[in-house]
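Since the structure comes first, as structure tokens, the remarks are kept for the end.
Heads up, one of the protein chains got dropped from this complex, but the rest are sitting where they should.
Moving on to chain A:
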Amino acid sequence: MTFISTFAPSGGRRLLRSGFVMPAILVAIVAILVVAPLARILLSTLTPEGIAAWQAVLVSPLSFNLWWRPLFNTMVLGFGVASGCLILGGFLAWLVVLTDVPGRRLLGLMGTLPYMIPSFAAALAWGTLFRNSRLGGSAGFFETNGLAIPDWLAWGLVPTAIVLIAHYYSLAYTIIAAALSSVGADLVEAGQMAGAKRPRIFFGIILPVVTPALIAAASLTFAGAVANFAAPALLGLPVRMQTLSTRLFGMIETGQNERGFVLALLLIAVSALFLWMSDRIVSGRKAFVTVTGKGGRTKRFPLGAWRWPLFAVAVTIGLLTTVVPVLVLAASSLAPQSGALFSNWTLHFWIGEGGGEIAQGQAGIFRNPVLIDALWNTIRLGLVVALTTMLLGLALAYTIVQRRGSLLATILSQLAFVPLLVPSIAFAAAYIALFGAPIGPLPSLYGTFALLVIAASAHNLPFAVQSGRSVLGQISADIEESARLTGAGLLRRLFAIIFPLAIRGLFAGAILVFVKMVRDLSLVVLLFTATSPVLSMVAYRYAAEGFMQFANAITLVILIVCLAASFLAHGLQNRVQKWKQP
């Protein structure tokens, strides 16, 4: 609220004229959504109990297990995953953008798919294949079939890192491929004219030009790995491998809220530090915009005899990170014995009645009322959050663009991007700190559907503002002004001009938010309660209790919902804006 008072004296008359109510409401909303929870979690750790928690975490006999060890694991995961993603994503991007490899469109599509699959799907698939009998319970596919799996490959850091790389490399691919395709053919040909050979051109021109993108990809995948909850929880917790996010979850789940909050703040600090550092490296004088060549042409180098071998490598990577996990989950959800993936298939885990021999008498997921509830809740959550996020994003983007250069616009855009720096599980912890107890006359929101919606909308703000801006960017001021010159009022313009032009972009953004919510685990894992179950959480619970088939089946349901949403969106988009049809 202090922002308003600092802003108001600068031009009172202009404020009144241009309608001050809407921006004030927006600032208030963003302050409540973003600033209040973060301020509250910080304040909670400054109480006497909070100070004690800081001491316990940082300087006590416990701190090795509470902080240093999880920090070490988190860092190893972060750096390992970032390097792995750069190598895999970079290789694929180079292949697709800069070479004459066959099937480039197919490879490009395969490169973007893994990000659509939730990371716990890959983690579950890994467990289904590689689990060994060290922890009791049924062994995975390989061990059942006589292939001994050492512990390091079944549990802990290595499989967690592999699963996270398989998930996040497609993010690196997307970023690097976009950067590589912006390296105009002219830049390369200018190097050729200078007489430089291919290695010299690659290391002297292409690599330095895309370095900012490489750094961005590394820091984003690092932040993703550091913040991820599902993979270390499923593959690490059984052998007591803790990362900051699983530690934080454990603390709050066992009621040690202050310690959890301290860990959340430390996790935010670690993640934000790296994102900030990478931003420092990239910005400044060298933050160059590539001048693209004629028609955005890119130079493709001939691979010669390596065309097909490299194609095979790329396809294998794509299959292993998309098709194989899904097939494994599907087979597992049909196999009564989790090690024997391909025998005695039954639909019991899907539609079986309870009380039988299989699965300790539990009914199939479609006969389980909790699960139907969760499915409904998940879709509702996705839809509501998509709607609130896009509306809020559009309103924020409009205000920011309209008042470009003003203090208000700066404050709004800075605040809206803060959640980007906050890992979702830490964000959830902040929401517990704020809404876990009644505030004045307001009841505690903890465990309600409303809290899930509010927290998720807040966490999606950066994306919302970004897509709102890009949607508005497609509508040039000229178009709006030419409508204004005909005498059309604001509402008329809104419905006749702006809305039809913006709808496609809004729709695309909304679908992405929907998919993100449906497959999210790390945000809902702390805010979920029995009264508001969501699919991902139910799947996680089943997996934690050893009912792998149920967990895998639910994960497949999540995947199908996500895929259906994407296809629906694709189909609808062409209907909505007919003039864009080919």
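The criterion applied here is as follows: contacts are C-beta pairs under 8 Å (C-beta built on N, C-alpha and C of every residue); 3 or more make two chains touch, one makes a residue touch a chain; residues count from 1.
As a convention for this text, contacts and distances are computed from a predicted model.
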Protein name, per the UniProt record, of whichever chain is missing from view ("Iron(III) transport system ATP-binding protein", "Transketolase", "Pyruvate ferredoxin oxidoreductase" or "Sugar ABC transporter permease"): "Iron(III) transport system ATP-binding protein"
Identified contact with the non-displayed chain, of A:Gln192, A:Gln256 or A:Gln466: A:Gln192
Chain not shown: contacting residue from A:Pro208, A:Pro309, A:Pro443 or A:Pro500: A:Pro208
Residue numbers in chain A that touch the chain omitted from display: 184, 186-187, 189-196, 200, 204-205, 208-209, 211, 285-286, 288-294
